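Only one protein chain is missing; all other protein chains are in place.
Every chain is named by a letter (A and B) in the order it is written, and numbering of its residues begins at 1.
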Amino acid sequence: MSRFIFPEWTETLKKWVNLLILGAPVYLVALIAYGVTPEAIRIGYQPDQPVPYSHALHAGELGMDCRYCHTTVERAAKAAVPPAATCMNCHSTVRKDSDALLPVRTAFAEGEAVKWTRVHDLPDYVYFNHQAHVNASVGCESCHGRIDQMVKVYQFAPLTMEWCINCHKDPKPHLRDPANITKMGYVATAEERNRVFIANRINPPIACSTCHR
Amino acid sequence: MSKHEHEHQDTAPTPEHGYWKSLRELEGKASWQLHPHTREFEPGSDEPPPADPMSRRNFFHLMGASLGMAGIAAGAGCQRYEAEKIVPLARRPENQTPGQTLQYATTFELGGSAHALVATSFEGRPIHLDGNPEHPFAGGAIVPGTKRHGGASTFAQASILNLYDVDRSQTPLNRGKGATLDSFKAALAEIKKGLTGARILSEATSSPTVAALRKKLEAAGAQWLEYEPLSWDNERTGTRTAIGRTVRPLAKLDKAETIVCIDCDIFVEHPAAMRYNRDFARSRRKDGSLGVGKMNRLWAAESVFTNTGAMADHRLAMRAELGLPFALALDAALSNQPGPQSEWLREGKVQQFISVLAEELKANNGRAVVLAGRRQPPTVHALVAKINAAIGAHGTTLEYVEDPEPNRMTHLQAIQQLAADMRGGKVQTVVMLGGNPVYDAPADLDFGALLSKVPTSVHLSEYANETSQLATWHVPKAHFLEAWGDARTWDGTVTLAQPLVQPIYGGISSIEFLSLLLGDEKAGDELVRTTHEGKGNWKQLLHDGYIPNSAYAPAQVSVQGLSTAMPLTPSQQAGSKRKNGELEVVYHFSWASYDGRYSNNPWLWETPDFLTKVTWDNYALVAPETATALGVKNDDMITVKVGQRSITLPCYTMPGQARYSIGLVLGGGRTQSGHAGAVGSMRNGIVGPGWNTYKVRGSENDTWDIATGCSIAGGGGTYTLANVQEHWNYRPGSQKLMGYDPTETKFDPEVDRRAHEIVEEISNEDLQKNNAWKAESEHEFWDDEKEAEVTKQKARHLSLFEEHDYHGHRWGMAIDLSTCTGCNSCMIACQSENNVPTVGRNQVMRNREMHWIRIDRYFTGTVDEPHVVHQPLPCQQCENAPCEQVCPVGATSHSQEGLNDMAYNRCIGTRYCANNCPYRVRRFNFLDWNKEYREARMKVRRLLFNPDVTVRMRGVMEKCTYCVQRIQNAKIRAKAQLRNPNPTVAPRTGTIGGPLPDGEIETACQQACPTEAIVFGDLSDPNSRVSKAHADRRSYALLPELYTRPRTQYLTRVLNPNPKMPQLAREGH
Partner (left out) sequence: MSTEAAVVHEPGKAREAFRAITRDVSSVAEAQKPHKLWLVALAIAVTAFLIGVYSVYVLVTTGIGVWGNHNMVDWAWDITNFVWWIGIGHAGTLISAVLYLTRQTWRVSINRAAEAMTIFAVMCAGLFPLLHTGRPWFAWWMLPLPNDMGSMWPQFRSPLMWDVFAVSTYLTVSILFWYMGMVPDLATFRDRCAMQGKKIRAIIYGVLSLGWRGSARHWHRYERAYLILAGLSTPLVFSVHSVVSFDFATSQLPGWHTTIFPPYFVAGAIFSGFAMVLTLLLPLRFLFNLQHIIKQEHIGAMCKIMLGTGMMVGIAYATEFFIAWYSGNPFELFAFRSRAFGPFWWAYFAMVSCNVLVPQFFWVKWVRNNNILIWVLCILINVGMWFERFVIIATSLARSFLPSAWAHYHPTRYDVGLFVGTIGMFVMFFLLFFRFLPVIAMSEVKGASPEAHAGGPATKGGHH
């Protein structure tokens, strides 16, 4: 009697079918898994800013210290973007009629703030503290990269929890003598790291409440 | 305290949490966004709230908390969050570091008595209030040699919520219609003309600046009157009759071995309550101010059950009207004369109470003090003055200070006279500074009707309340955190108030208003400064928040004059005026709205009453026995008839309430209240929670405080009060098999049994006698000590999982039940510090209140004469935490310092942890409690959030973590200061790794506790206060048999009963 049975030629399909069934999911998972990693998405985020401020120029060429503007980095959670007044310290004389600086001048004149776009943006339930890290002798560069080479600042590190935890578990590679905290492209010697590690009794906590409260 | 500097005008924006550039802009926004008659969140019932059109951006931004991002960032960070703006100031004010808080001393006045406060300000927004530890009257250390500490009452702390209340009045009203400040100023010219003969009705105020302005006004011919619905003038009048001069009695409880309270609540209601709490704690602590092994003994005779009664070693439930015979009898007993004729005094119980008490007072001559409450008539206060003289209290445990205004008429007389004048048409102009007389004036005066007849009436008030509606002009008043001012604590110390923000809704302070009235538009700071010219360095004074040595001068009172000044009618001698079947009604302040002024304050309404544990409503207190006799039940709607007036409200059967005495709680049923009321009362729209009991509070033949000859009737149906702890009278199931007492005179035997284990108590006598006594600890259950001795091994523990070992800090807490007066301060402090949401009446009835620290109240003994214990219950931070073990995603886990961390953004909300928590301290966000704050109109309210604590979204579990944000910040600061000497802060050594100095970190609850009953610190430091407390033999862990090893331990409550009195049902072990 005529019953439906898979015809002969379907045999040849078997291995392809198997391959598809086994291979496809693996491939998809791998693809998506990579596609959504912060490495793939966040690193290199480089928003436009109201003022084309060049770190490459100020921190790089002119060699200004980070702390000239980011004054509170050593004593507060926030490194603090400087008030327009700080800019005007120089720019009241230097380039004092450049159009690029117009927003700063108006801000200074009218007390209307310049609205910068945040580059390093952590979720609101994460409490990062610059004071803690800078005083623990972790260099700016470890998280922010070669700022001195960035004409327009971009996100250098993934800033994921994994990335944080890895350093909290093994901080040594990122330590340097407090004197070199803001130095860019500086590589601390093993000896220096050890010294700092011991001297400052570095022992980063990894409890949830370290960052989540 | 870091910098106390007076507030700078251009406040910093808040990069992370700010929503506008300046408070100026905020003003603009706020004013057009507010629709007063929109209802608050609707988490009532199981009705789904309407889908909310919130843009994802605001949603994330505001909720900060766990939120969708948690998962996205966590599992698959597959998107960037919307760009955030960083908005630095154009010029940064000095001392302001973005993201850091500053603290400023300020003050807040309630009922003519100042509370010295310290306000915490985050980038220009006040976010937290605490007591001022530096203040000579309100602050100081209870244990000599420890850090200075100041507590704050619930009202003082919660008043910060009113600052951001969107329902506060925002524009002047002219005959109930919106107007502008300028139009008012225009109208002011007219008003000024009528200043002669004008009446100025003010809230009771002790402000020197107001007093100064007042003189000018009186010079201009205005008459100044003061009115408070909850007045202590009876004490004033009584003392005057006794002593012949207007002086104010101030007890020195830290020196008293015997404290007697006649219908007087010294822990909450008294204007000096915060100080009395502290002094009481000083002499109550074992080895406290009275010396080794000694502690004070508290006697209370009262009608309404108060915290004082709950703390008392001996309490007599007494109808308030019997205060007089009681005082007479006590006085007689002291001078060995026959007492008055009153059959109540012949009751064995009463006789014994009075005789033993009299005996003790004689024995403790010079070490005892008697206090009477504001309800008691002047005669009683006069008698009390006499008694105090007899027991040698003067100069030792009691001192009299000069009253600033000896000739002021009493609050009652003032309002009565004003009403009379209005009725007589003598009043053309009345100016009302704050207050709400239309709502709370004696009912017989019918103040509302009279006011609307007055041609010109001006009402300055934070809220456009009942009075504002009837006044011709209403002017918004500035919140005390927005204004310059000053006031005096009960002892007279001048305490200064400085603004922390500009008036958000453009209100003006009462002193500015007065100077406006006087025609010279002076600014607040100028006015205050001129008042206190030459009192010292102004900046220093502001920093400290008070003016040193400015207390009232001690009064030299002639003790001889006393005995003569006793005008008593025979009828008074006779004792009870009560005829059979009649009831007395006493008017009691509201734990939540005080006299009605906090009607729009959800924090206060949702904090349960100290003893009834009811939230969101006021009610009539009836003794269970009386209720049964009159055939009414708990939650019945009863009609209370007082003279010709009557009111129908729910009945709460309260054990220990005096028989045939009805306690009417005031402060409910506001008709012009904000939307917070709507959450509370689901009855009729925008109305404050509860019922307006002022409707029956008349003043004819002094029934203002105590009304006799009243009656109640049931049959008004039932109304369920939202009670957070109703187990005592809840007897479901089989009465017999559950062992309930059929006569209902005893409590549930199981609750009774457990209460004995949960709250350990011992009498001081036993404690002294029995040196071997030790509160039970888990070791009795879990350590095999013998084996330990033999094997020389560490005692064996029986935990299934490996136990943690700790290096570094080990945070711990000790709560002393001997000195916890159950005042709820810790609850409000926690709510403010940790952004704890309120949920509203309906949700409280579903047991969904969110308090991280609650105060459990247990009754033992008999329903008629219950013994009450309070137990504050935060998360116990178990070392073997049952919650940690069951969380499938590890959202709650153990920190190296022994905290049970709670990562809200990791929680998926299985609620397994809560089920497995034997202490039931975990709180789940069943609904989106913060929904309303995402509405545009609620923007202002968001400013109150503590930016250091995430705001939790719905569906996550939350709980106390010992204020971990404070711990972390303190640690970081300590470490930083070592290596980065900061010019502003002196560097300290030894802070890394080792413990922080003891007392450096204070949890919010600890900071607010007026009696320092809560001690937090590092157990790894053997000398820390908390370590010592845990080592004390009174220290015990809750439910030790479970071997959870809590980091929070309780100190056994030590009672000090008089051996000659019948012993309590239970003591010690």
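Methods note: contacts are C-beta pairs under 8 Å (C-beta built on N, C-alpha and C of every residue); 3 or more make two chains touch, one makes a residue touch a chain.
This structure is a prediction, so every number in the text was calculated from the model and none was measured.
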Inset, instruction - May I ask which residue of B:His804, B:Arg846, B:Arg941 or B:Lys1028 touches the chain that does not appear here? - result: B:Arg846
Legend entry - Option from B:Gly348, B:Gly424, B:Gly534 or B:Pro888 whose C-beta touches the chain left out: B:Pro888
Inset, instruction - Sort through B:Gln725, B:Thr745 or B:Thr862 and give me the one touching the missing partner chain. - result: B:Gln725
Legend entry - Residues of chain B (touch criterion as defined above) contacting the omitted chain: 43, 46, 48-49, 51, 66, 68, 70-71, 74-77, 725, 727, 730, 732-734, 737-738, 748, 750-751, 753-755, 758, 801, 843, 846-849, 854, 856-858, 873, 882, 885-890, 906-912, 914-916, 918-920, 922-928, 953-957, 1039, 1042
Inset, instruction - Could you please point out the chain A residues that touch the chain left off the display? - result: 1-6, 33, 37-38, 158, 160-166
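Operating definition for what follows: only the chains that are shown with their structure count from here on.
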Legend entry - Parts of chain B lying in touch with chain A, wherever the complex brings them together: 10, 13, 15-16, 21, 60-61, 63-67, 69-70, 73-74, 76-81, 83-92, 97-100, 808, 893-897, 899, 901-906, 948-950, 961, 964-965, 967-968, 972-973, 975-976, 979-980, 982, 992-993
Legend entry - chain A to chain B touching residues, read off their complex: 32, 35-38, 41-42, 45, 47, 72, 74-78, 80-85, 107-108, 110-118, 121, 123-125, 127, 129, 131-132, 135-136, 160-161, 178, 200-201, 203, 205, 207-210, 212-213
